[in-house]
Every structure is written in structure tokens, then in C-alpha cells.
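Note that this complex is displayed minus one protein chain, with the remaining chains in position.
By letter and in written order, the chains are A, B and C; residue numbering begins at 1 in each of them.
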Amino acid sequence: MDTDIRFTDGRLPVSTIRPIVSEANRWQRWLDVEAALAQAEAKAGIVPVAAAKAISRKADIRKLDLPRIRRDMAKTSHSLMSIINELSKAVGEPHGGWVHWGATTQNIMHTGDALVLREVHNEILHMLSETFTAMAALADRGKDMVCAGRTHGQHAVPITFGFKVAVWIDEFERHSERLHQVEPRVFTAMMGGAVGNYASLGEKGPFVQAEVARLLGLNPMDVPSRSIADALAEYTCILGLIASTSGRIAKEVYNLMQTEFGEAFETVPEGTIGSSTMPHKRNPQLADDCIAIAAQIRSLVSLGLEGMLHEQEVNGANYYMSQDSILRACILTDDLLRRINAILAGLQLDPVRMRANLNLTGGLISSETVMLALGTALGRQQAHEIIYENAQKAGATGYSFEELLCADDRVTKHLSKEQVKALLDPSTKAGLSSKLAEDAAKRARKHARKLILGTVHAALTPAGQTAK
Amino acid sequence: MDTDIRFTDGRLPVSTIRPIVSEANRWQRWLDVEAALAQAEAKAGIVPVAAAKAISRKADIRKLDLPRIRRDMAKTSHSLMSIINELSKAVGEPHGGWVHWGATTQNIMHTGDALVLREVHNEILHMLSETFTAMAALADRGKDMVCAGRTHGQHAVPITFGFKVAVWIDEFERHSERLHQVEPRVFTAMMGGAVGNYASLGEKGPFVQAEVARLLGLNPMDVPSRSIADALAEYTCILGLIASTSGRIAKEVYNLMQTEFGEAFETVPEGTIGSSTMPHKRNPQLADDCIAIAAQIRSLVSLGLEGMLHEQEVNGANYYMSQDSILRACILTDDLLRRINAILAGLQLDPVRMRANLNLTGGLISSETVMLALGTALGRQQAHEIIYENAQKAGATGYSFEELLCADDRVTKHLSKEQVKALLDPSTKAGLSSKLAEDAAKRARKHARKLILGTVHAALTPAGQTAK
Amino acid sequence: MDTDIRFTDGRLPVSTIRPIVSEANRWQRWLDVEAALAQAEAKAGIVPVAAAKAISRKADIRKLDLPRIRRDMAKTSHSLMSIINELSKAVGEPHGGWVHWGATTQNIMHTGDALVLREVHNEILHMLSETFTAMAALADRGKDMVCAGRTHGQHAVPITFGFKVAVWIDEFERHSERLHQVEPRVFTAMMGGAVGNYASLGEKGPFVQAEVARLLGLNPMDVPSRSIADALAEYTCILGLIASTSGRIAKEVYNLMQTEFGEAFETVPEGTIGSSTMPHKRNPQLADDCIAIAAQIRSLVSLGLEGMLHEQEVNGANYYMSQDSILRACILTDDLLRRINAILAGLQLDPVRMRANLNLTGGLISSETVMLALGTALGRQQAHEIIYENAQKAGATGYSFEELLCADDRVTKHLSKEQVKALLDPSTKAGLSSKLAEDAAKRARKHARKLILGTVHAALTPAGQTAK
Partner (left out) sequence: MDTDIRFTDGRLPVSTIRPIVSEANRWQRWLDVEAALAQAEAKAGIVPVAAAKAISRKADIRKLDLPRIRRDMAKTSHSLMSIINELSKAVGEPHGGWVHWGATTQNIMHTGDALVLREVHNEILHMLSETFTAMAALADRGKDMVCAGRTHGQHAVPITFGFKVAVWIDEFERHSERLHQVEPRVFTAMMGGAVGNYASLGEKGPFVQAEVARLLGLNPMDVPSRSIADALAEYTCILGLIASTSGRIAKEVYNLMQTEFGEAFETVPEGTIGSSTMPHKRNPQLADDCIAIAAQIRSLVSLGLEGMLHEQEVNGANYYMSQDSILRACILTDDLLRRINAILAGLQLDPVRMRANLNLTGGLISSETVMLALGTALGRQQAHEIIYENAQKAGATGYSFEELLCADDRVTKHLSKEQVKALLDPSTKAGLSSKLAEDAAKRARKHARKLILGTVHAALTPAGQTAK
């Protein structure tokens, strides 16, 4: 039962991350590492050059007997030994015996999975590039649409819709920075052997690890201990941060799409059914998905942290916790970003309804503006008291805020009725919302480009790695 | 990428829970609910009796065009509408129009999934029955094997191995009680319509729901609101509690299997490979799996609780959180209990090593016994001080605890050297360990029988439900 | 820095739980256990009756030198030894030496903290009684106030406000049942000594534990192992479930109080400041608090589960995890329920605004009603299609739903314009909302009474326990 199947899958681009974390691709990356290991050891004079060549030639999943591997795996309860044996057989005598020389299983799996994770990383960068592009367009589109700014669910002061998007862009800029900074920590080659102290390779160990890293475009570990899991946990944390921003955006769309708001709408393709019993229903299905997926990703973060608690030189249990949290988080991030991008790219805005909502408080939304105008004469505290009193009265009596202000001597001594009226017009009071949206859109476009470049760069097939 | 595939799967009984939560079985249970609904509505005079009969006859997944359902699902992004339409078509005119009358999608899915969950529940009870049986045998087997009782990792006072098992039995007894108590809250029928207030069925609504519940052997909801998720969250909590006890047992086995302990061993089938580079390795693979799975289940509990935070009359996002947490927790519990049962049933004990370890402290493990003997003469506090002093000295100087005690006038004034020697023999000081183990084993056997009966009872195919 | 201080504290009843979990009260409960232990051991013929009497007389925190205890505690790094020593001194010769005979620290702390937790439990029951009373009144008050039922944030079908409250009552009824069921598991006496196998008390151990339990009104543990923490974890889970319902109610109030909804309002006492810069702001401060506190409690549940993972016969670390999670969860529950009760008791409703919002969709909210009316003639599926088409058109074109239906032959063939108009009037379409609210209010009142009775019963000072 794959609980990750969602009913909206049919209207989205297909997943690019699932194939990367598939068994087939992971096994290939492990084989890539066996090939790189043999080459590095040949260079170090540990294994014959001919053996390294033979191993590299056969380290291709298409050349191995997969059913036999699976049968053997069921018998040995071991994740890698069956693949190694199969590779040895494929290489044959006299070179087969040099396969996996001096390495331990986790060396191969960690390093191969680092390659897998880097492929996933590139897809994430690619999807984030699209996120930035969509946000940039949305920020520009909404930069002058005045609407209510709301704090604690209450109208506060006017903003524009583009300002909301500027906030989202701002959070994603930092996520992009985090993903960049974590790269050298997470894309690492580990070749320290059984416990990470080069017990089998000895003095040549660090050279072999460095060479494997070079061939695969990874970073060699300073201390190649199998019990180190902080970088994977950190990556899961970053996915948790990205999920939280994404979940937040989705909830905002959900909120604005509510019947009582009606300011923004997820695109609902023709033919979509909202409800089996209420024919009029038009539900925020993608937003609902995103909110749930984001919560699922958040729940994996604590598992990733617990995974770090290795005892001694390694624990299987903690290794599995790290694996499960990072792999599931990557798959869920794929599901999440495909939906967020669809939401952002297709978001329908209703500026007329925004304006209508803005007028719901009869000018109360401009109370700060009047207070500051009055404050220049009376000081902020006294002005706050006068405006507070009239605002509360407006709520309680049904008189309009404007009427009450114009009937209050303490106000009219300093402001004419025309001034009061002008101060209460919300449509001109959105501060620098427009400018902030515009600037954010520009930065978003820059990020979109940079991320694509980052992707291309990292995707260069490193020496020794089998192209997909 | 199914992160739940584990390398030890090959040596365990096949999963019985995965088929239950499969798409095929879930769809069939949903169809069972549509059939029960039609029958209940016929009885209430809402739909024609002939229609109810026709619908019940066709509510069988083997009679529907599954590929067409899947194609339609991709188009509508709706989880149930395509199945309803297909069922209507299969029923044909004039009765097809009465399918799903007055119900909303979640009514069917919630009630059908309650049937699914009850099937899962029965499997869990069945597996727990085996857990109790295995623990009873183990408690009996180890009830007289004296070993060190350890607190904070330090030898404390002697126990027997069976006492450890008594503790596990005790926790599982309460889990069994919890699973029993939650049943009426979690196996419920919901037939309140679009928002749970019987808007479509009106006055006849409660009767219809009660009748559906009766036909399916479920409990009708007092307030059939779609936003109620506490019972699912509670069930996930209980699975979290079971996981924690199971993870704890696994960690204990892991610990006792350590080279430095060597007191208990997971059975390792012939042919199993521990390490690709260390041929002597014999790893606690099942224990490692269990510890990790338990952590995964624990991480789902918070998601289940968050799922309860519905807004208004229902949120899709929260519904998905509940679904994902309960379904994944059930599957993981299956993976966990199959392994725990294998560990418990096959656990190898080494009483010789237990005795050897018991003597590691040179009698310090009996310090409490000596203190209490001395305390009857001097009072507990003064005795504690004298023994504390000698125990610390033994640690610091290398003299044996016995030598030091026999050289201390404050001791020898009240106890002869023979008495001291006898008090220091740990093998006779395990308190009531043996009795506690024996009693627990008896209770465990009773639970094992009761759980099987519970299973049989609940598995009776209720009227209206298609047999598997 | 006490992060639990909140700015709204000033307008709420003072905490009744904080004094219970204070150091002073906990120490007294520990002393109560020492007294009960001495009495039980006297009855068992282990310690002299005179000693038990002397110990019981002095087991009163007001008679001990607290500053000396604290100084000694800092020196020994031990939680209880200093209190035991001080009690021994207070009892003096010849009886002082019998204090704490045969017990280990955690026996006293666990059993004393069970008394503390029972006091907390009574306060929680008391507060929940108030919650039920307030909900009953609110359900009655709102049972006929028609408003929009909303699913996925979209108008679905009409309900009444009282129906919302019925849902809350329903969840709290199950919480009340859970709290009742957990009592025998959580209020337990533990007197098994150093590792839980009665090593020091021997054959008389179970009698002593049973007698201590009887004197204190607790349940004796079957296996008094110090490593058992499932009941505390379960209690924390239940507090997590209660928190989730409470957080949900608070979020609903927050939502309905939004400027765009305006249907329900938290009472804001005169003089309260919403914002330092926006004088008109009237924020849902209590609701905000509740949502945050509920999240804090939820985050403690995983800690409580992790606390169960004791190794061997006890781990200090896991004991602290259990302690921290349960104590903090209790304090936070106090903060939460005081606020929820204030919100529920003072909630202001605006039925006029509810009706205004109900009309926002121009009748679309009644689409199910029209569909079912049409469906009796055409079948549900065909009716769904016709209504779906018109509903989508209404959204897209600006024509009213009523106009479109009356212009559609497929509709007018079966329904007159008057019938359509009547079917579209939402005010009469709230199903059984009113009845469900009424019934729930009755059940809530019954629970309110039962909980108070439960409280009184459990609060009876048990033999041997010092009255507060």
C-alpha cells in the first residue's frame, strides 16, 4: 500500500525523483562506486590495472543477473553482498577477486547514495528554479492589487497581493542559500573500511578515498566513520524548512480561496469533481495535498535527528532511520514542489473581491494612518488612546469610524473632515508593498537562473560515473 | 521506492497486513459500504428494495472495469466518484441512479476503512497472541537463570533472565487492554452526509446509519462529523506505545548480544552474511530493524495528532495526515511484530556467561544485601555509610569488597566472616524474580488465548460484508 | 526564563495545577510514601510499630530543615537521599534508622508522583467539567443559528452553530472516557526495590507494596519494575489528544472571528490592547495562546514515547524524559483548559452575520438539496451532472444559480420555479443540526456532573496521606 499515491497525480507532471531513488538507479550508483574504487586502488598500486578495467567494464546493472541477485539477497539477508558476488562472477577470473577490495558495505552504499542524493538535489534545484520563476511572475502580477493586510486574522493595514509573494520569495531565497551551503557536507565519499579507520587499506587509504571522491565528483570525508549522520539529518532539516514555507503558501491559498475571502483560486481543471454529493464544490485539492505533505515531511525531521545517535562505530538501526527519513523526505518534497509549482503558476486572482474585502471594516483598517497623522500633533501615546476609543466605539455602536472621528473635537482640532476622509481611503495606504514585490520578483528571477546553472554544473557526469 | 523493504524480509513469514491495506481490498470494503447503505435505505423506505438488491449484487470489485476506473480517476482527481459511476453502470437502469444516495465520499471511505482497520486489528491481535506465547515460553525458560540486574548501566542487584521477560509481558498486557478499550471508539460507521448533520437523509438519517453499522458490525457515530479524527489518532498513539515496548525489547537483545555481554542471541539462520568485509560478524539484524521501525512508528504519532486539527466541517489536508499516519503505522507494526516474534521465539540464552558477568564486581552487586543485614543492627543510614565507604574503596584500591568488609570492625562486630561471604554470594539473591516470571508467564498464556478468541469473534463476517 | 508566562494570564483564574507540581507538594507526597512504607512494613513485621509511628509523625515537610536539605542535595547530586537523611534525623534514635527501609529512591518518587499526578488529574477533571458545562450552554445557545457548513474552506451545506459545538462535545466525551480508563494503569504504587524484584523485602515484598497502595489509594504494580513507563506515556498521549481538540476549537474561534467571517468572537475585556500601532485591533489572544499551547503539548508526546525505551532494569535518561514530558504536559494542559473554558464561556455569536455569509454563494450552498430532489426523478448520477454543470456556470458567468436552474429544461421538466426557489432557501436546510446540538448538550451536562463526582471521589484523602 503506497500511501503516497494522491488523487491529483493525474494532472501534474510526472515525478522525476522517484526514478532516481528507485532500486535500479541506486544499485547502478553502488556499482559506479565499486568501479571508482577499483580504479583508485589500481592507481594506488593495490589492485592490478587490468582488474580495475575489467571491473569498471562490468559495473553496469544491465550486465548482471538481477533475478539471481534478488534470490541470493533473500537468502543472505544482506543488502550488497549479492551484488558484489554477481559482479565478481561477471568479471570472472582472474580479476573478480579484486571487487570490493578493502571496503565495507556501507562505504559503497553511503558513497553511492551520495550520488543518488546529488541527482535528487539537482531535481530539487530545478523545481525550485520553477518555483522562483512562478513567484516572480505572481509578484509582478499582484504588485499593485491592494488588499487587506491581516494579522491574527484581523484586518491590520492595507498591503498588495504582490507583497505576500515577496515574503514567500524571501523565505525561498534563504532555502536556496541553505541548499548551496550544505552541498560540501552532504555529497561525500566514504572509504574508511569496516569502522572508518582505514584498517584494511592502511596508509594508502586516504589516497584511495580522495581518488574515489575525485572520480565521482564528491568530497572526501576527513574522518570516514560509518557512524556520522549529521549531514543527512541536516539535509532533512532543510527539506523540513522548505516544506514549512510550501505548506504555508498552500494554506494561504486555501484561506484566500475560502467562500468568505474569494481573493485567490487554485486552478481547477475542467472535469475535476469536488464532491460526490455537492455538485457546486470547487475544492483547493492541490493546496490540501501540499499542507498534508508538508506535515509528513516535518514529521520525518525528528527521525533524521534520532538517526544521528549511533552507538560505538555504527548501529544498523540508526542507519535505517537516516535512510528512511532522507529518502521519504526527498520523495515527498518532489510531490510537494510539483504541486506548489502548479498552484503558483496557475493562481487566479480577484482584485475586485480584494477591494471589496478591504472595505469591510469601514475604514478601521486605516486607524494607524490617522493615529500617526494625529500623533505628529499630540504624540503617539495620546493619539493611540483617542483612536483606540473611537475604534472600539465603532465596533460597538454601528456608527462608522469616519463619523465618529469627525465628531470628536480632539481629532477635528488637528484634522479637517477632508483630511480624515483621505486618511481613511485604504487604496493608497499599502506602504512600499509594490516596491517590495518588484524587488523580490527581480531577485527571484536571478535565483531562478542561478539554480538552473547550479543544476547543470552539478549534473556533469563525473569521471567514472555511468551516465543514466 | 518503497523504503519499507528490508533485507531480512526473506527469513520471515509473509506480511498479512499489506494485502489488507491494498487498494483492491480497500475498494472492496468501500463497495461493501455502498451495498450496506442501499440495503439500509431500502429498509428505511428511501430507495426501492429492488435497487438495493441490484446494488448489493454488483458491489463486487471483480465485476467492475478497474482499468476504466483508474483512467477516470486520473481525469476527475477524485477518490471515489469513478468507482461510484462504474458501480452505477454495472447496476444499470433503472436502479443505478440509487447508488451512493444521500452519502458523501468520506462517509463511504471512513466506514469502509473502518472495516479495513478492523481486519488489520485482528491481524495485530493475532500477532500479539504469538508475542504472548513466545514471551511465556521465554519467561519460563529463563526464570531461574540468575544474571546481573543493571540500573544506569551499572550492576545493581541480581535478577533472573525471566524477570526481564516478566517486565515485557507486563507492558504488553496493558497494550492488549488498550487495544480492547479503543475498539468501540475506532470501528465506527459514519453516514451523516456532506457535513455530518444528515442534511440529505433528514429524520431517517440516524436510522440509516444505525442500520449500516448493524449490517457491517460497526458502531454508529453519535455525531457523524467528517472532522472527527481523535479515534484514529488514539489508535496511532497505541501503536506508538506498542512500538516503544517492542523497540525496547529489541534494544535489550541488541545489548545482551554485544561481545562484552554475550548473554542472549538473536537466531541467525545459516547462510546469513553479517558483513561484506568481516567474515566473523554475526549481527543483531532483526533487532536493528525493530529499533528503527519502532522509531519510524513513533515519528508518525505527532502526525496523527496534527491530523485532528480540522477547521470547520472538514479539511482535506488533515484527513490525509490521519490516513497517512494510521496506514503507515499499521504496515510498520506488521513489520515490527513479525520480527519481534521471530526474535522472542528463537532467542538463545547463555546462562554460563550470565553467571560469569554476575561475578564481575567481586561481590559489590550484593552491597544492598550486606547493608540491610548490617542495618538491622545499626539502622539503614549508618549501614549505608559504612558499606558506601568500603564499596568506593574497593573500586579505588583493588582490594576485594569481601576483604575490606572483613577487615572493618564496624562490620565484623555484627557479622561473622562466614556471614559476610554468604551475603556476598549473588546466586541466591535474585529476590522474587523467579516467582514474578512464573506468574507473568501464566498471565501471558491467558492473554494469548484471549486474543485469539478476540480475533475470531471480530472476524465473523458481518451481514452484508463480502467475505474475503 | 519561564517561557510559559503568557501576557493573558492576568485575566484568567489562577493556576491550580502549578502548586500541585511544585517542589513543596512533591516532597510532601514523597514523605507521605515514606510514612505509608513504614506503616506497611510495621504491619508486615519488618520494622517496629513504634518506628512506623515516629516516622509517620515526622513525615511532614513543615517539620524538616529545608535549607539544609537543599545544601546537602547540591553536595550529593541526589534527589531523595537528603530528604531521607533529614527525616531520619527528625525521627531520631532509635527509630530513624528504619526510614526508607528496603526501598529504592525511584520507589518513593514514582509512588509519590503518582499521588501528585492524581491531584493534577482531579484538577483536569474539574476543568473538563467546566468545559462540558460551557459547551452545553453554547450548544443550546447556537442550536438554531443557521450558518454555512464548510468543507475544505468552501461552503458545503447549511448547518447551525450548535452543530459545531456538538462535534466538540463528542470529542471531549471520548477524552473523558479515556481519562477514566487510564486511571488504574497510571495511579500505581511501586515498591519492588532496587530493580523491581523485591530483592530486599523478599517474600513480604508484595504484601508491603499492596499495603502501601491500600493506604494511599493506589493500584499495586504486578511487576514493580522501575523501567516501566508506558502508563505515563499513555497519559501524555491522552493530554495530546485533549490538546488537539482544544487547539482545534481555538482555531475555529480564530477563524470565525476573522474580519471576513465575523460570526463568533472571543470576549476581549475592556482595557485590553490589541496592537501598539493599530488602535482598532481586537485580537483573538486567548485563541492564539491555545493554538500555541496545544502545539507545545503535542511536541511532548514523542518525548514521552521515547522515555519508554529503558535499557536493562532502568535508565536515568529515560526516566527524566518521562518526567519532563508528563510534568510539562500537565502544566501546559492547565494553561490550555483555563483559556478554552474562558473562550467557551464568553463566546459572542453574531447570527445576523452568519445569515449574511450563508447567502454569499447565491444558493449554491443548496446544490445537494436540488440534486437529490431532481435525483428522485433522474437518478443521482444524472442529477449530479446537471447540477454540476449549472453550478460551474454560475461561478464562471455571474448568472445566479437560481436563474440558470430555471432556464434549464432538464430541471424544469421535473421541478417548478417555486420548487427551485424553495429548495434554494438555505435557512431551512440544516438537516438535524438542531437535534444533534440539543442531544449533545444533554450528554455534556451529564458528563459535567459525572466528572465532578469523579473528582470528589478521587480526592478523598486516603489513609496515610497528609491532607493538603
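The criterion applied here is as follows: contacts are C-beta pairs under 8 Å (C-beta built on N, C-alpha and C of every residue); 3 or more make two chains touch, one makes a residue touch a chain.
These numbers come from a predicted model, not from an experiment.
Which of A:17, A:166 or A:273 touches the hidden chain is settled by the complete complex: it is A:166. Touch with the chain that is not drawn comes from one residue among C:56, C:111, C:285 or C:390, which is C:285.
Note that of A:193, A:220, A:363 or A:454, the residue touching the chain absent from this view is A:193. Within the whole complex, the absent chain has one touching residue among C:299, C:390 or C:434, and that is C:299. Checked against the full complex, the candidates A:9, A:60, A:252 or A:408 give a single residue touching the omitted chain, namely A:252. Touching the chain that is not shown, out of B:44, B:66, B:278 or B:422: B:278 (per the contact rule at the top). In the full complex, chain C touches the hidden chain at residues 1-3, 6-11, 18, 21-23, 73-81, 84, 100, 102-105, 193-194, 200, 254, 269, 271-273, 275-278, 283-285, 287-292, 295-296, 299-300, 302-303, 306, 315-318, 320-321, 323-325, 327-328, 331. Touching the omitted chain from chain B are residues 148, 150-157, 254-255, 257-261, 273-285, 288, 302, 357, 360-361, 364-365, 367-368, 371, 384-385, 387-388, 390-392, 394-395, 401.
One chain is missing from the display, and on chain A it is touched by residues 84-85, 88, 93-94, 96-102, 149-153, 156-159, 163-164, 166-167, 169-171, 173-175, 177-178, 181, 185, 193-203, 205-206, 221-223, 225-228, 230-231, 233-234, 237, 240-241, 243-245, 247-248, 251-252, 255, 298-299, 301-302, 305-306, 308-316, 368-369, 372, 375, 378-383, 429-433, 436, 439-440, 443.
Here, only the chains that are shown with their structure count from here on.
Same-residue interface: chain A and chain C share over half of the residue numbers found at their contact.
Relative orientation of chain B and chain C, expressed as the C-alpha superposition rotation angle, is 180° to the nearest 5. Chain B and chain C have Cα centroids lying 24 Å from one another.
Shown for chain C are the residues that touch two or more other chains, namely 150-153, 156-157, 255, 302, 368.
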